[in-house]
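Before I ask anything, here is the structure I am working with.
Missing here is one protein chain; the remaining ones are kept as they sit in the complex.
Per-chain numbering from 1; labels A, B and C assigned in written order.
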């Protein structure tokens, strides 16, 4: 037993979080900033934050993750980090020559009250920002929200600090990308292309965090949304945000500042969420959904009707980020599966509410909790009280899966012990097929493993 | 133990095949014929053949597999099956209204000497083949070659019996598809499109054996190569055949009859085989390989360099069809893996030769055998004598995998206990990534399973 | 869904099924499509050739012999003589489960043996290769029995597998080698193969061991192949009731059990079509009567167990059977209560096998579902109409080719288990020995009975009736499901089961409940297609 101290008796906790189902804001901001072409994210805080975030993202993507830090010392922490940031901006533009520096704050700089807006303005005034180069900034205190919030804040910063209105619409549909893998974003772009919709996806991690091995290191890879593209966001016809908790804020910012109307959708995981995305996109683009997309959908449904018996009624425990687990839960419910335990470390009342709505009809008594103390320790205790057939979440779940001998699917962030997530999508109809393939894979492997000799099946 | 009678001591066998790594010709012919649009395959033999082939293909694809039979009785077997086939052709065109009937023979009709060519001519003469409809035929005696041969024979029949020369080249590159999944064929077409090459893939099972669930049964689904397309084969610039044992014969037929030059390649499984395909196609189409394809390739290489440690030097046992296992073996060797045992039931001297060439440098002492008695019983015995880290082959291997506790990847034909193969390709760079993902998946799952608690890794 | 549905008149339905056929075909098929109308004579055309070119469910003689009857016995090593395919396709695809009592016991079920005949052998004869194969099989596996199955070319090229078998039996001494001339082209369906298998087993196996086994009530279970573990469930019930099951033909069986099977007091017959020959021959030769039973459905299972108890007439046994039935019925009733609200009033169709299409109607009845059409794949008229019509069945050329063994009472061992009076008395109590009334009497009025249904006819039937569940085999499964109708495979149980006995009934209730209530079928239409279908005029406005 790896987690031998975890027992079935659930004690109410107020002070202690054990085995969290979240991390803090800055890593999300860093990740979002990597979706800008030619951008060097910058962490305004202690060196450790930057090192930790880079390490974690690197473990997840197995790709270079570049970012700089203000390298606070005790002095800076007492007297303010302005000097550090000014110096950093100067050094970065000189040495690493990015198009954009995307600064995010940390608990440290937030606690001492550094004003990023003011420091960045000062940097510009002092000529530390070369012509045609940009510094954007987002306030991402670690003690508010979670990594999800940090992503959202940086996306909103991109929208707010880059978008411009020329007064003339450009026929573009902004797709504000919630926290997804490069593979997912690639799939969103492919589907949009199938529809013939003129979209701009932002941020865009394709060709940034899934770059080819070429024998050459590009500090600024091919991908990412460019500065001119981000400027064009304000002239778009409308925005579609994919992810209430990681993308909606970007769409709201564009609406507020540039009157770009938006529709807030879920990340298209599962059939219903993808249907909604396809319909919204088709409507926005004024096109019909092409037959080939309908056929893709039909292939997914075919797989479901073929294999129904293997997943129907299976109990599932899920943990992760709201924008991932909400559409995933909806998908599983649509497959007649039973998500009985769900946690997310990210706070926010609407999260539990939304999940309960989804579960109302078929799993009304599910355990659902999010925010402080909604952690993997609690989830594990719930599982001890009501065992499940399947566990879905990030790599941390493997300890629970092993202790409780539960089939396990890696999903969400971070996945640090397997590859594939950045190359093969979970979104769209094809991504949903991949999810179903994985579910079937682990459940059928389990059946094969547990079958007595005489019940071992050749055909399934 | 499921296969408790299989012991390590290998006794030479001449008479008995045990647990075959092949089946017989007609199923291959039936499968190939499904790659023609509007075609009803027809089995000229006993009812059982047709039932067995339809069942097996159905189990593999989880899709409708339609085919008719001459329903031989003892009388027909003695007096010849001509009457049955004539009656069948008439009934089929009346009731099922296909564009094409693709007749293949069986051991029964071959043994009694039915001449399909003559019977089909007679049917035409008697007006049993409506205007604009076609009957093609292939001789596929079960006692020669294997299912692979049957596929090849039907593909050659398609080329021979449909292709026409108008005397004017049409700028088309014929791609003769070896035995692949619909997913693989879809990927071949996508890659060709990326290159901007004007190709005609035949046979083509996309949208035939991966059809959407629509609530409506289409006896003749959307996909498949059409009669006019097959007629155009003779005017093509050149042919590229993918698969020496399942596709080359089709290309040769076009060369012989219509002077369409060809290049014979492997099915593009793995990086080297895909490289060769891309180069041949680019050359034939007179185009450069686009950056996006080079990047796809680079992503595969990136995955390989990232994860090398997990597959390097691992011993593998492989079984299956020559056109699958030859490029697969080459791929594994290029990854520094060690295919130590390989069998294929399909006879043919060049198969073992080619495999030995691939293995010469790094696994010169590998056990390789094909043809009669090159069966899963022998493979299992070899494994008992020299254990492996990984087993790759069709669903039948699961019995060996379970008995010997070996990580197992389903690959080839048939896969009757898992889904996904028809939707997600194994060919091209993306398909190769999928193969690598699977290899890593099972090997890393095994590491996780076998690790003592203190060695259980979060990050891998 | 219990809203009354409107359908065309049966005659129109039948017309619809036939109208596309060429005249000759229509005429022929017409006789195999019968409305179960009490006012009409119930005669159905069955066990005749399938029209070439018609897409049929049927398989071949070899499939019936090796695949169905011989395959399940774990310690008979089955060598298929012929090209590789026939052996390959019958390799583990029937889900005949078998459970050796010890880890050392022989079990060849997971193995596939073939002579893998090549062109040379077709040209020059395959007997030598067969001989070699038997020798090798013996050397490696040391089986007590080897069965040889002939596939199509074997008969045609004149290989004498029986001669080879005799020679090898003589040579190997402790191994009984016997052959089956079950070439695929024999007969018109699997049925011929069943008959050939029955004959072969009776000639070469039955009666070889005359030991009298312990146990007060000794029976065989005939025509039960342990698909999905059905036999295990029935073994459980027999054991609990105090019944000694000597052998099953042939689910979870051994060669030794079959050799001893003539020493029982009663044969229970499940699949009448595939095994009635053994029942008949055993009665003629040894005096063992047979009783048709049905262990599919909770009520049928109870009824069959009670009949068996009545046969033995032992009060203790009857009490035990009653106890078991009551306990188990309580469980099935509870399970039914959970499932029935979702299944009640729904419609089923069954086109499968040679007895399952009949037996499974019981389960649907329990679920409150109506079977609106049913038929067999390889049955004879008696399986539809009852054994009383056997004398009226015309013997055609295809049937004549199948050997009919001439059986006489065994001079030493023939011993009728019941007197004529006892038999009459049992009949009065509803225990009719040697009798099977067929499927049709059990079906509701105005339902369709269709023999050897074709692909085309199935499609039409579904279009007309839109059943909630369709039962057939794997070839049909995805065809039917593409129409949005869930299909339950009744050969393989969709890799589930068991469905026999009480526990099997519970499994079946749950599976059918799942199939007819799952929300995934509602996902079929994309919302934009639904919108189009519902309000086609809106589609235009949908495009901006």
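The definition used in the following text is that a residue touches a chain if its C-beta (ideal position, glycine included) is under 8 Å from a C-beta of that chain, and two chains touch if they have at least 3 such contacts.
All values reported here derive from a predicted model rather than from experimental measurement.
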Contact list for the unshown chain, restricted to visible chains: A, B
Hidden partner chain, touching residue among B:1, B:287 or B:360: B:287
Hidden-chain contact residue, picked from the options A:68, A:158 or A:343: A:68
Identified contact with the non-displayed chain, of B:7, B:117 or B:305: B:305
Identified contact with the non-displayed chain, of A:90, A:165, A:264 or A:362: A:90
Where the missing chain touches subunit A, by residue: 1-5, 11, 13-20, 22-27, 42, 45-49, 51-56, 58-59, 62-77, 84-85, 87-92, 94-96, 106-108, 110-112, 141-144, 146-147, 211, 213-218, 345, 372-373, 377, 396, 399
Residues in subunit B touching the chain absent from view: 271, 275, 278-279, 282-283, 285-289, 294, 297-298, 301-302, 304-306, 308-309, 312-313, 334-336, 452-455, 457-460
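Basically, only the chains that are shown with their structure count from here on.
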Longest centre-to-centre distance from subunit C, chain (CA-based): A
Whole-Å gap between the CA centroids of subunit A and subunit B: 39
Inter-centroid spacing, subunit C versus subunit A (mean Cα positions, whole Å): 54
Computed distance of Cα centres, subunit C from subunit B, in Å: 33
Two or more partner chains touched - positions in subunit C: 91, 93, 478, 481-482, 524
Subunit A residues counted as touching two or more neighbouring chains: 294, 297-298, 301-302, 304-306, 453, 457-460
